[in-house]
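Removed from the display is one protein chain of the complex; every other protein chain stays in position.
Order as written gives the chain letters A, B and C; numbering starts at 1 within each chain.
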Amino acid sequence: MVATLTSAPESTPLLLDAQRLFCERDGRVLFTDLDIQLLPGDLVELRGPNGSGKTTLLRALAGLNPDFEGGLTLSERLLYQGHRVGLNLLLTPLENLNWYQTLQHLPSDRITLEAALAAVGLAGYDDTPCHRLSAGQQRRVLLARLHLHLAPGGALLWLLDEPLTALDTAGAEVLRGLLVARIDSGGAVLCATHQGLGLTQSRLLDLGAVRL
Amino acid sequence: MSFDSFAELLAMDGHALYVWASYGLALLVLTANALVPVLYHRRLLHQQWQQQRRAQAREAVDAAAGSGPQHAQETS
Amino acid sequence: MSTLVGTDDSAPQGHLWRLFSGQLRRDLLAAVRAPGELVNPLMFYLIGIALFPMGVGPGPNTLALIAAGVLWVLALLAILLAMDGMFRRDYDDGTLEQFNLHMQPLFVGVLAKTLAHWLMTGLPLTLIAPLAALWLYLPSHAVGTLMLTLLLGTPVLSLLGGMGAALTVSLRRGGLLLALMILPLYVPVLIMGAGAITVVTDGLDPAAQIKWLAAILALACTLVPFATAAALRIGMEQ
Partner (left out) sequence: MWTWIKQLWHKLGSPRWFYDIAASWIRWLLPIGILCIVAGFVWGLAFAPPDYQQGNSFRIIYVHVPSAMLAQSIFITMGIAGVILLVWRMKLADMVIKIAAPIGASFTALALASGAIWGVPTWGTWWVWDARTTAMLVLLFLYFGVIALRQAIAREETAGKACAILAIVGMIDIPIIKYSVNWWLTLHQGATFRLTAAPAMPPEMWIPLLITVIGFYAFFVAVLFQGVRGEILRREHRTRWVSELVAQRGALPGAAS
(Lines give C-alpha, C1' and ligand atoms only; values in the text may rest on other atoms or scores of the structure.)
Protein backbone atom coordinates (compact mmCIF):
# COMPACT_ATOMS: atom_id res chain seq x y z
CA MET A 1 0.00 0.00 0.00
CA VAL A 2 1.37 3.35 -0.98
CA ALA A 3 -0.13 6.62 0.00
CA THR A 4 1.22 10.08 -0.39
CA LEU A 5 -0.08 13.29 0.95
CA THR A 6 1.96 16.34 0.20
CA SER A 7 1.36 20.01 0.21
CA ALA A 8 2.94 22.01 -2.54
CA PRO A 9 4.36 25.36 -1.39
CA GLU A 10 7.88 25.15 -0.12
CA SER A 11 9.71 27.29 2.43
CA THR A 12 6.72 27.17 4.76
CA PRO A 13 7.61 25.42 8.02
CA LEU A 14 6.25 21.90 8.05
CA LEU A 15 4.47 20.95 11.21
CA LEU A 16 4.84 17.30 10.42
CA ASP A 17 7.09 15.70 7.88
CA ALA A 18 6.91 11.93 7.64
CA GLN A 19 8.73 10.22 4.84
CA ARG A 20 8.57 6.66 3.61
CA LEU A 21 6.93 5.38 6.74
CA PHE A 22 6.81 1.64 7.01
CA CYS A 23 5.19 -0.40 9.69
CA GLU A 24 4.78 -4.12 10.01
CA ARG A 25 2.83 -5.62 12.83
CA ASP A 26 2.71 -9.34 13.53
CA GLY A 27 3.97 -10.10 10.07
CA ARG A 28 1.40 -7.89 8.36
CA VAL A 29 2.40 -4.73 6.56
CA LEU A 30 0.17 -1.91 7.78
CA PHE A 31 1.62 0.82 5.66
CA THR A 32 4.66 1.25 3.50
CA ASP A 33 6.15 4.20 1.64
CA LEU A 34 3.72 6.48 3.38
CA ASP A 35 4.54 10.17 3.08
CA ILE A 36 2.65 12.71 5.13
CA GLN A 37 3.43 16.39 5.26
CA LEU A 38 1.31 18.82 7.20
CA LEU A 39 1.52 22.59 6.80
CA PRO A 40 -0.23 25.24 8.82
CA GLY A 41 -3.86 25.21 7.76
CA ASP A 42 -4.00 21.54 6.86
CA LEU A 43 -6.87 19.43 8.11
CA VAL A 44 -6.59 15.78 7.15
CA GLU A 45 -9.08 13.05 7.86
CA LEU A 46 -7.54 9.64 8.23
CA ARG A 47 -9.90 7.00 6.94
CA GLY A 48 -9.75 3.27 6.54
CA PRO A 49 -11.53 0.13 7.75
CA ASN A 50 -10.90 -1.37 11.17
CA GLY A 51 -7.41 -2.73 11.45
CA SER A 52 -6.01 -0.67 8.60
CA GLY A 53 -3.48 0.95 10.90
CA LYS A 54 -5.03 4.34 11.67
CA THR A 55 -4.34 4.13 15.38
CA THR A 56 -0.91 2.62 14.81
CA LEU A 57 -0.03 5.46 12.47
CA LEU A 58 -1.21 8.12 14.88
CA ARG A 59 0.65 6.52 17.76
CA ALA A 60 3.77 6.26 15.66
CA LEU A 61 3.53 9.92 14.67
CA ALA A 62 2.92 10.91 18.28
CA GLY A 63 6.02 9.02 19.38
CA LEU A 64 4.20 6.42 21.44
CA ASN A 65 5.31 3.56 19.24
CA PRO A 66 8.88 3.55 17.98
CA ASP A 67 8.49 0.36 15.94
CA PHE A 68 8.28 1.86 12.51
CA GLU A 69 10.78 2.76 9.87
CA GLY A 70 11.16 5.97 7.95
CA GLY A 71 11.98 9.59 8.62
CA LEU A 72 9.84 11.64 10.95
CA THR A 73 10.18 15.30 11.86
CA LEU A 74 7.67 16.92 14.12
CA SER A 75 6.95 20.39 15.34
CA GLU A 76 8.06 21.15 18.83
CA ARG A 77 4.82 20.37 20.56
CA LEU A 78 1.92 18.20 19.62
CA LEU A 79 -1.37 17.17 21.01
CA TYR A 80 -2.36 13.54 20.86
CA GLN A 81 -5.72 12.22 21.83
CA GLY A 82 -6.06 8.46 21.72
CA HIS A 83 -8.94 6.03 22.04
CA ARG A 84 -8.89 6.04 25.77
CA VAL A 85 -10.32 9.08 27.46
CA GLY A 86 -7.21 10.16 29.28
CA LEU A 87 -8.98 11.47 32.36
CA ASN A 88 -8.52 10.28 35.89
CA LEU A 89 -12.10 9.49 36.79
CA LEU A 90 -11.57 10.11 40.49
CA LEU A 91 -10.56 13.69 39.86
CA THR A 92 -12.71 16.59 38.76
CA PRO A 93 -12.48 18.05 35.26
CA LEU A 94 -10.70 21.03 36.75
CA GLU A 95 -8.09 18.87 38.48
CA ASN A 96 -7.57 16.82 35.37
CA LEU A 97 -7.08 19.90 33.24
CA ASN A 98 -4.79 21.41 35.83
CA TRP A 99 -2.54 18.34 35.75
CA TYR A 100 -2.60 18.28 31.98
CA GLN A 101 -1.68 21.94 31.73
CA THR A 102 1.23 21.47 34.11
CA LEU A 103 2.54 18.64 31.93
CA GLN A 104 2.27 20.84 28.87
CA HIS A 105 3.79 23.89 30.56
CA LEU A 106 0.63 25.86 29.76
CA PRO A 107 -1.03 28.34 32.10
CA SER A 108 -3.23 26.48 34.55
CA ASP A 109 -4.94 29.16 36.58
CA ARG A 110 -8.50 28.49 37.61
CA ILE A 111 -10.01 31.25 35.48
CA THR A 112 -8.49 29.94 32.24
CA LEU A 113 -9.58 26.40 33.00
CA GLU A 114 -13.11 27.40 33.97
CA ALA A 115 -13.41 29.43 30.80
CA ALA A 116 -12.31 26.42 28.76
CA LEU A 117 -14.89 24.20 30.45
CA ALA A 118 -17.57 26.79 29.85
CA ALA A 119 -16.60 27.01 26.19
CA VAL A 120 -17.35 23.31 25.69
CA GLY A 121 -20.62 23.39 27.57
CA LEU A 122 -19.42 22.06 30.90
CA ALA A 123 -19.88 25.18 33.00
CA GLY A 124 -20.81 24.21 36.54
CA TYR A 125 -19.22 20.77 36.32
CA ASP A 126 -15.77 21.94 37.48
CA ASP A 127 -15.95 20.17 40.82
CA THR A 128 -17.84 17.01 39.86
CA PRO A 129 -15.60 13.92 39.79
CA CYS A 130 -15.27 12.69 36.23
CA HIS A 131 -16.79 9.28 37.00
CA ARG A 132 -20.05 11.06 37.66
CA LEU A 133 -20.04 12.58 34.18
CA SER A 134 -21.59 10.81 31.20
CA ALA A 135 -19.36 9.39 28.47
CA GLY A 136 -20.20 12.34 26.23
CA GLN A 137 -19.44 14.82 28.99
CA GLN A 138 -16.11 13.15 29.61
CA ARG A 139 -15.35 13.57 25.94
CA ARG A 140 -16.23 17.21 26.28
CA VAL A 141 -13.57 17.60 28.93
CA LEU A 142 -11.16 16.55 26.20
CA LEU A 143 -12.59 19.26 24.00
CA ALA A 144 -11.75 21.70 26.78
CA ARG A 145 -8.22 20.40 26.48
CA LEU A 146 -8.21 21.23 22.78
CA HIS A 147 -9.62 24.62 23.63
CA LEU A 148 -6.72 25.27 26.01
CA HIS A 149 -4.29 24.49 23.25
CA LEU A 150 -5.69 27.31 21.15
CA ALA A 151 -4.04 29.74 23.54
CA PRO A 152 -0.61 31.13 22.58
CA GLY A 153 2.03 28.48 23.23
CA GLY A 154 -0.40 25.63 22.65
CA ALA A 155 0.32 22.73 20.35
CA LEU A 156 0.00 23.58 16.68
CA LEU A 157 -0.15 19.99 15.58
CA TRP A 158 -3.13 17.95 16.69
CA LEU A 159 -3.31 14.21 16.25
CA LEU A 160 -6.77 12.96 17.12
CA ASP A 161 -8.04 9.40 17.15
CA GLU A 162 -11.82 9.23 16.68
CA PRO A 163 -12.59 12.49 18.48
CA LEU A 164 -16.29 12.25 17.60
CA THR A 165 -16.79 9.19 19.83
CA ALA A 166 -19.72 9.61 22.23
CA LEU A 167 -20.29 13.24 21.33
CA ASP A 168 -23.81 14.49 20.61
CA THR A 169 -24.50 16.84 17.70
CA ALA A 170 -23.84 19.91 19.79
CA GLY A 171 -20.56 18.40 21.00
CA ALA A 172 -19.56 17.54 17.44
CA GLU A 173 -20.28 21.13 16.47
CA VAL A 174 -18.00 22.35 19.26
CA LEU A 175 -15.29 19.99 18.02
CA ARG A 176 -15.62 21.26 14.45
CA GLY A 177 -15.35 24.80 15.73
CA LEU A 178 -12.17 23.96 17.60
CA LEU A 179 -10.61 22.22 14.62
CA VAL A 180 -11.37 25.11 12.32
CA ALA A 181 -10.02 27.55 14.88
CA ARG A 182 -6.82 25.54 15.08
CA ILE A 183 -6.16 25.42 11.33
CA ASP A 184 -7.15 29.03 10.91
CA SER A 185 -4.61 30.10 13.49
CA GLY A 186 -1.65 28.41 11.88
CA GLY A 187 -2.10 24.85 13.09
CA ALA A 188 -2.70 21.51 11.45
CA VAL A 189 -4.88 18.57 12.35
CA LEU A 190 -4.63 14.90 11.50
CA CYS A 191 -7.73 13.11 12.62
CA ALA A 192 -8.76 9.48 12.34
CA THR A 193 -12.50 9.22 11.93
CA HIS A 194 -15.12 6.84 10.61
CA GLN A 195 -18.09 9.12 10.35
CA GLY A 196 -16.32 11.98 8.68
CA LEU A 197 -16.04 15.41 10.19
CA GLY A 198 -18.25 17.13 7.65
CA LEU A 199 -15.88 20.02 7.16
CA THR A 200 -15.21 21.50 3.74
CA GLN A 201 -11.62 22.27 4.65
CA SER A 202 -10.68 18.67 5.20
CA ARG A 203 -8.79 16.40 2.87
CA LEU A 204 -8.84 12.63 2.99
CA LEU A 205 -6.06 10.15 3.55
CA ASP A 206 -7.45 6.67 3.11
CA LEU A 207 -5.27 3.93 4.54
CA GLY A 208 -7.60 1.23 3.28
CA ALA A 209 -8.18 2.35 -0.29
CA VAL A 210 -4.73 1.64 -1.60
CA ARG A 211 -4.43 -1.77 -0.01
CA LEU A 212 -2.56 -4.30 -2.07
CA MET B 1 45.48 -42.56 37.82
CA SER B 2 44.66 -42.14 41.45
CA PHE B 3 42.79 -45.44 41.57
CA ASP B 4 44.30 -48.90 41.50
CA SER B 5 41.56 -50.48 39.45
CA PHE B 6 38.49 -49.65 37.42
CA ALA B 7 36.27 -51.09 40.10
CA GLU B 8 37.76 -48.71 42.63
CA LEU B 9 37.13 -45.83 40.26
CA LEU B 10 33.50 -46.88 40.07
CA ALA B 11 33.24 -47.28 43.82
CA MET B 12 34.77 -43.84 44.53
CA ASP B 13 35.67 -44.97 47.99
CA GLY B 14 32.07 -45.06 49.09
CA HIS B 15 31.14 -41.75 47.47
CA ALA B 16 30.09 -43.34 44.17
CA LEU B 17 26.46 -42.34 44.44
CA TYR B 18 27.24 -38.66 44.94
CA VAL B 19 30.03 -38.35 42.41
CA TRP B 20 28.37 -40.29 39.62
CA ALA B 21 24.99 -38.65 40.22
CA SER B 22 26.59 -35.23 39.83
CA TYR B 23 28.36 -36.17 36.63
CA GLY B 24 25.24 -37.83 35.34
CA LEU B 25 23.24 -34.66 35.90
CA ALA B 26 25.99 -32.65 34.25
CA LEU B 27 25.87 -34.86 31.16
CA LEU B 28 22.10 -34.58 31.12
CA VAL B 29 22.18 -30.78 31.21
CA LEU B 30 24.98 -30.58 28.66
CA THR B 31 23.37 -32.94 26.15
CA ALA B 32 19.97 -31.32 26.55
CA ASN B 33 21.45 -27.89 25.93
CA ALA B 34 23.33 -29.19 22.91
CA LEU B 35 20.42 -31.08 21.39
CA VAL B 36 17.61 -28.57 21.83
CA PRO B 37 18.94 -25.91 19.43
CA VAL B 38 20.15 -28.47 16.88
CA LEU B 39 16.82 -30.26 16.79
CA TYR B 40 14.92 -26.97 16.70
CA HIS B 41 17.02 -25.73 13.81
CA ARG B 42 16.53 -28.95 11.92
CA ARG B 43 12.78 -28.97 12.49
CA LEU B 44 12.53 -25.36 11.37
CA LEU B 45 14.41 -26.06 8.15
CA HIS B 46 12.22 -29.08 7.51
CA GLN B 47 9.02 -27.11 8.12
CA GLN B 48 10.14 -24.36 5.82
CA TRP B 49 11.07 -26.81 3.17
CA GLN B 50 7.67 -28.49 3.35
CA GLN B 51 5.99 -25.13 3.08
CA GLN B 52 8.02 -24.36 0.00
CA ARG B 53 7.09 -27.65 -1.55
CA ARG B 54 3.42 -27.08 -0.82
CA ALA B 55 3.64 -23.65 -2.39
CA GLN B 56 5.36 -25.12 -5.44
CA ALA B 57 2.73 -27.81 -5.72
CA ARG B 58 0.01 -25.21 -5.54
CA GLU B 59 1.67 -23.18 -8.24
CA ALA B 60 1.96 -26.27 -10.40
CA VAL B 61 -1.72 -27.05 -9.94
CA ASP B 62 -2.62 -23.45 -10.72
CA ALA B 63 -0.53 -23.51 -13.84
CA ALA B 64 -2.09 -26.78 -15.01
CA ALA B 65 -5.65 -25.65 -14.31
CA GLY B 66 -5.04 -22.20 -15.64
CA SER B 67 -4.63 -23.11 -19.29
CA GLY B 68 -7.69 -20.92 -19.82
CA PRO B 69 -7.74 -17.67 -21.79
CA GLN B 70 -6.50 -15.34 -19.03
CA HIS B 71 -3.34 -17.26 -18.39
CA ALA B 72 -2.73 -17.79 -22.05
CA GLN B 73 -2.88 -14.07 -22.48
CA GLU B 74 -0.43 -13.54 -19.69
CA THR B 75 2.14 -15.86 -21.15
CA SER B 76 1.80 -14.66 -24.68
CA MET C 1 14.31 7.54 14.17
CA SER C 2 12.29 10.63 14.92
CA THR C 3 13.69 14.05 15.49
CA LEU C 4 12.08 16.77 17.46
CA VAL C 5 12.65 20.22 16.09
CA GLY C 6 13.50 22.91 18.56
CA THR C 7 13.03 21.02 21.80
CA ASP C 8 13.75 23.03 24.85
CA ASP C 9 16.73 21.27 26.36
CA SER C 10 17.40 23.91 28.95
CA ALA C 11 14.27 23.46 31.04
CA PRO C 12 14.84 25.57 34.13
CA GLN C 13 14.86 23.79 37.44
CA GLY C 14 11.67 25.48 38.56
CA HIS C 15 10.00 23.66 35.72
CA LEU C 16 11.15 20.29 36.94
CA TRP C 17 9.91 21.08 40.40
CA ARG C 18 6.54 22.16 39.04
CA LEU C 19 6.25 18.92 37.08
CA PHE C 20 7.28 16.89 40.09
CA SER C 21 4.96 18.57 42.55
CA GLY C 22 2.08 18.67 40.08
CA GLN C 23 2.30 14.94 39.50
CA LEU C 24 2.72 14.24 43.20
CA ARG C 25 -0.30 16.34 44.09
CA ARG C 26 -2.44 14.69 41.45
CA ASP C 27 -1.53 11.17 42.54
CA LEU C 28 -2.06 11.92 46.21
CA LEU C 29 -5.39 13.54 45.43
CA ALA C 30 -6.52 10.51 43.45
CA ALA C 31 -5.37 8.20 46.22
CA VAL C 32 -7.28 10.17 48.85
CA ARG C 33 -10.44 9.94 46.73
CA ALA C 34 -10.24 6.13 46.87
CA PRO C 35 -9.35 5.56 50.52
CA GLY C 36 -10.28 1.88 50.39
CA GLU C 37 -7.24 1.06 48.31
CA LEU C 38 -5.09 2.91 50.78
CA VAL C 39 -6.11 0.71 53.64
CA ASN C 40 -5.81 -2.61 51.83
CA PRO C 41 -2.04 -3.10 52.09
CA LEU C 42 -2.16 -2.23 55.78
CA MET C 43 -4.95 -4.71 56.38
CA PHE C 44 -3.01 -7.34 54.49
CA TYR C 45 0.05 -6.60 56.63
CA LEU C 46 -1.81 -6.95 59.90
CA ILE C 47 -3.72 -10.06 58.86
CA GLY C 48 -0.55 -11.66 57.56
CA ILE C 49 1.28 -10.94 60.80
CA ALA C 50 -1.63 -12.31 62.82
CA LEU C 51 -1.46 -15.59 60.90
CA PHE C 52 1.97 -16.39 62.31
CA PRO C 53 1.01 -16.86 65.95
CA MET C 54 -1.79 -19.10 64.70
CA GLY C 55 0.63 -21.04 62.56
CA VAL C 56 3.66 -21.44 64.79
CA GLY C 57 1.96 -21.23 68.16
CA PRO C 58 1.50 -18.41 70.65
CA GLY C 59 4.75 -18.93 72.57
CA PRO C 60 6.36 -15.52 73.10
CA ASN C 61 9.85 -16.94 72.74
CA THR C 62 9.20 -18.59 69.40
CA LEU C 63 7.43 -15.51 68.06
CA ALA C 64 10.14 -13.13 69.25
CA LEU C 65 12.68 -15.32 67.51
CA ILE C 66 10.99 -15.05 64.11
CA ALA C 67 9.59 -11.53 64.58
CA ALA C 68 12.28 -9.66 62.61
CA GLY C 69 11.93 -11.85 59.55
CA VAL C 70 8.16 -12.02 59.62
CA LEU C 71 7.75 -8.28 60.03
CA TRP C 72 9.99 -7.66 57.06
CA VAL C 73 8.78 -10.44 54.77
CA LEU C 74 5.18 -9.32 55.17
CA ALA C 75 6.09 -5.69 54.58
CA LEU C 76 7.71 -6.84 51.37
CA LEU C 77 4.67 -8.81 50.28
CA ALA C 78 2.22 -6.07 51.25
CA ILE C 79 4.07 -3.54 49.14
CA LEU C 80 4.46 -5.99 46.29
CA LEU C 81 0.70 -6.57 46.22
CA ALA C 82 0.06 -2.84 46.15
CA MET C 83 2.61 -2.31 43.37
CA ASP C 84 0.43 -3.46 40.51
CA GLY C 85 -1.87 -0.51 41.13
CA MET C 86 0.85 2.07 40.62
CA PHE C 87 0.26 2.44 36.87
CA ARG C 88 -2.80 0.26 36.35
CA ARG C 89 -5.51 2.88 36.77
CA ASP C 90 -3.60 5.43 34.72
CA TYR C 91 -3.10 2.88 31.99
CA ASP C 92 -6.74 1.91 31.91
CA ASP C 93 -8.08 5.44 31.73
CA GLY C 94 -5.48 6.60 29.21
CA THR C 95 -3.76 9.22 31.34
CA LEU C 96 -0.56 7.17 31.25
CA GLU C 97 -0.45 7.86 27.52
CA GLN C 98 -0.47 11.60 28.14
CA PHE C 99 2.02 11.14 30.95
CA ASN C 100 4.38 9.25 28.67
CA LEU C 101 3.98 11.75 25.90
CA HIS C 102 4.29 15.03 27.72
CA MET C 103 6.22 14.35 30.91
CA GLN C 104 9.62 15.68 29.95
CA PRO C 105 11.82 14.28 31.39
CA LEU C 106 9.90 11.15 32.17
CA PHE C 107 11.94 10.05 35.17
CA VAL C 108 10.88 13.14 37.11
CA GLY C 109 7.28 12.05 36.77
CA VAL C 110 8.21 8.49 37.64
CA LEU C 111 9.95 9.69 40.77
CA ALA C 112 6.88 11.70 41.76
CA LYS C 113 4.56 8.77 41.15
CA THR C 114 6.83 6.49 43.16
CA LEU C 115 6.98 8.94 46.01
CA ALA C 116 3.20 9.26 46.00
CA HIS C 117 2.83 5.50 45.99
CA TRP C 118 5.30 5.16 48.85
CA LEU C 119 3.52 7.83 50.89
CA MET C 120 0.35 5.78 50.46
CA THR C 121 1.82 2.34 51.21
CA GLY C 122 5.33 2.25 52.64
CA LEU C 123 4.96 5.13 55.05
CA PRO C 124 1.69 4.01 56.69
CA LEU C 125 3.13 0.52 56.88
CA THR C 126 6.17 1.86 58.71
CA LEU C 127 3.87 3.67 61.10
CA ILE C 128 1.74 0.67 62.03
CA ALA C 129 4.73 -1.71 62.22
CA PRO C 130 5.12 -1.13 66.00
CA LEU C 131 1.65 -2.59 66.51
CA ALA C 132 2.60 -5.68 64.55
CA ALA C 133 5.90 -5.84 66.45
CA LEU C 134 3.93 -5.86 69.69
CA TRP C 135 1.94 -8.92 68.55
CA LEU C 136 5.15 -10.79 67.84
CA TYR C 137 6.81 -9.81 71.13
CA LEU C 138 9.64 -7.98 69.43
CA PRO C 139 11.78 -6.49 72.24
CA SER C 140 10.75 -2.88 72.66
CA HIS C 141 14.28 -1.55 72.17
CA ALA C 142 14.26 -2.99 68.63
CA VAL C 143 11.11 -1.16 67.55
CA GLY C 144 13.01 1.99 66.68
CA THR C 145 15.35 0.02 64.44
CA LEU C 146 12.40 -1.74 62.84
CA MET C 147 10.83 1.57 61.93
CA LEU C 148 14.09 3.03 60.72
CA THR C 149 14.84 0.05 58.48
CA LEU C 150 11.32 0.14 57.08
CA LEU C 151 11.64 3.84 56.48
CA LEU C 152 14.83 3.29 54.50
CA GLY C 153 13.89 -0.01 52.90
CA THR C 154 10.29 0.41 51.75
CA PRO C 155 11.13 3.20 49.29
CA VAL C 156 13.54 0.80 47.59
CA LEU C 157 10.75 -1.75 47.38
CA SER C 158 8.47 0.89 45.84
CA LEU C 159 11.13 1.92 43.32
CA LEU C 160 11.93 -1.61 42.16
CA GLY C 161 8.29 -2.63 42.23
CA GLY C 162 7.44 0.41 40.12
CA MET C 163 9.83 -0.81 37.47
CA GLY C 164 8.14 -4.20 37.45
CA ALA C 165 4.71 -2.60 37.35
CA ALA C 166 5.78 -0.49 34.38
CA LEU C 167 7.01 -3.56 32.51
CA THR C 168 3.77 -5.44 33.08
CA VAL C 169 1.39 -2.50 32.74
CA SER C 170 -0.19 -3.66 29.50
CA LEU C 171 -0.65 -7.25 30.68
CA ARG C 172 -4.09 -7.97 32.00
CA ARG C 173 -2.92 -10.33 34.69
CA GLY C 174 0.51 -9.11 35.62
CA GLY C 175 0.27 -9.57 39.36
CA LEU C 176 1.89 -12.96 39.78
CA LEU C 177 4.45 -12.25 37.10
CA LEU C 178 5.34 -9.04 38.89
CA ALA C 179 6.05 -11.02 42.06
CA LEU C 180 8.17 -13.51 40.16
CA MET C 181 10.24 -10.76 38.59
CA ILE C 182 10.62 -8.44 41.53
CA LEU C 183 10.94 -10.66 44.59
CA PRO C 184 14.50 -11.81 43.77
CA LEU C 185 15.49 -8.17 43.48
CA TYR C 186 14.09 -7.52 46.94
CA VAL C 187 16.52 -9.94 48.58
CA PRO C 188 19.22 -7.43 49.65
CA VAL C 189 16.67 -5.15 51.29
CA LEU C 190 15.15 -8.06 53.16
CA ILE C 191 18.50 -9.36 54.38
CA MET C 192 19.69 -5.96 55.54
CA GLY C 193 16.37 -4.91 57.05
CA ALA C 194 15.66 -8.09 58.96
CA GLY C 195 19.36 -8.45 59.75
CA ALA C 196 19.48 -5.07 61.46
CA ILE C 197 16.61 -6.00 63.75
CA THR C 198 18.15 -9.37 64.62
CA VAL C 199 21.42 -7.65 65.42
CA VAL C 200 19.68 -5.17 67.73
CA THR C 201 17.74 -7.85 69.58
CA ASP C 202 21.08 -9.59 70.12
CA GLY C 203 22.30 -6.41 71.75
CA LEU C 204 24.67 -5.36 68.99
CA ASP C 205 24.97 -2.24 66.84
CA PRO C 206 23.01 -2.32 63.59
CA ALA C 207 24.82 0.67 62.07
CA ALA C 208 26.39 -1.34 59.26
CA GLN C 209 23.10 -2.76 58.01
CA ILE C 210 21.39 0.60 58.28
CA LYS C 211 24.15 2.27 56.33
CA TRP C 212 23.81 -0.40 53.71
CA LEU C 213 20.07 0.19 53.47
CA ALA C 214 20.74 3.89 53.07
CA ALA C 215 23.29 3.20 50.36
CA ILE C 216 20.92 0.87 48.52
CA LEU C 217 18.21 3.53 48.78
CA ALA C 218 20.53 6.18 47.33
CA LEU C 219 21.53 3.87 44.50
CA ALA C 220 17.93 2.88 43.76
CA CYS C 221 16.77 6.52 43.82
CA THR C 222 19.34 7.53 41.24
CA LEU C 223 19.16 4.54 38.89
CA VAL C 224 15.75 2.89 39.06
CA PRO C 225 13.62 5.86 37.88
CA PHE C 226 15.48 5.77 34.58
CA ALA C 227 14.85 2.05 34.20
CA THR C 228 11.19 2.61 35.09
CA ALA C 229 10.89 5.40 32.56
CA ALA C 230 12.34 3.13 29.87
CA ALA C 231 10.09 0.31 31.05
CA LEU C 232 7.03 2.54 30.75
CA ARG C 233 7.86 3.43 27.17
CA ILE C 234 8.27 -0.25 26.38
CA GLY C 235 5.24 -1.33 28.36
CA MET C 236 3.06 1.15 26.46
CA GLU C 237 4.07 -0.05 23.02
CA GLN C 238 1.25 -2.53 22.68
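Note that in this section a residue touches a chain if its C-beta (ideal position, glycine included) is under 8 Å from a C-beta of that chain, and two chains touch if they have at least 3 such contacts.
Computed from a predicted structure; not experimentally measured.
Asks: Which residue among C:Val56, C:Ile128 or C:Leu180 touches the omitted chain?
Replies: C:Leu180
Asks: Tell me which stretches of subunit C touch the chain missing from the display.
Replies: Here the touching residues of subunit C are 160, 163, 167-168, 170-171, 174, 177, 180-185, 187-188, 191-192, 195, 209, 212, 216, 223-224, 227, 230-231, 234-235, 237-238.
Asks: For the chain that got dropped from the picture, name the residues of subunit B it touches.
Replies: Residues of subunit B in touch with the missing chain: 1-3, 9, 12-15, 18-19, 21-23, 25-26, 29-30, 32-34, 36-38, 40-42, 44-46, 48-49, 52-53.
Here, only the chains that are shown with their structure count from here on.
Asks: Based on the touch definition given at the start, go ahead and assign the chain network to line, ring, star, complete or other.
Replies: other
Asks: Could you tell me between which two chains the number of C-beta pairs in contact is largest?
Replies: Pair with the most C-beta pairs in contact: A-C.
Asks: How big is the gap, in whole Å, between where the Cα atoms of subunit A centre and where those of subunit B centre?
Replies: 51
Asks: Express in whole angstrom the distance between the two chain centres, defined as the mean CA positions of subunit B and subunit C.
Replies: Roughly 46 Å separates the two chain centres.
Asks: Would you pull the subunit C residues touching subunit A in the complex into a rising list?
Replies: Residues 1-8, 15, 18-19, 22-23, 26, 29-30, 33-34, 89-90, 92-95, 97-103, 233, 236-237.
Asks: Quick check on the complex: what are the subunit A residues that touch subunit C?
Replies: 62-70, 72-76, 80, 82-91, 95, 98-100, 102-105, 129
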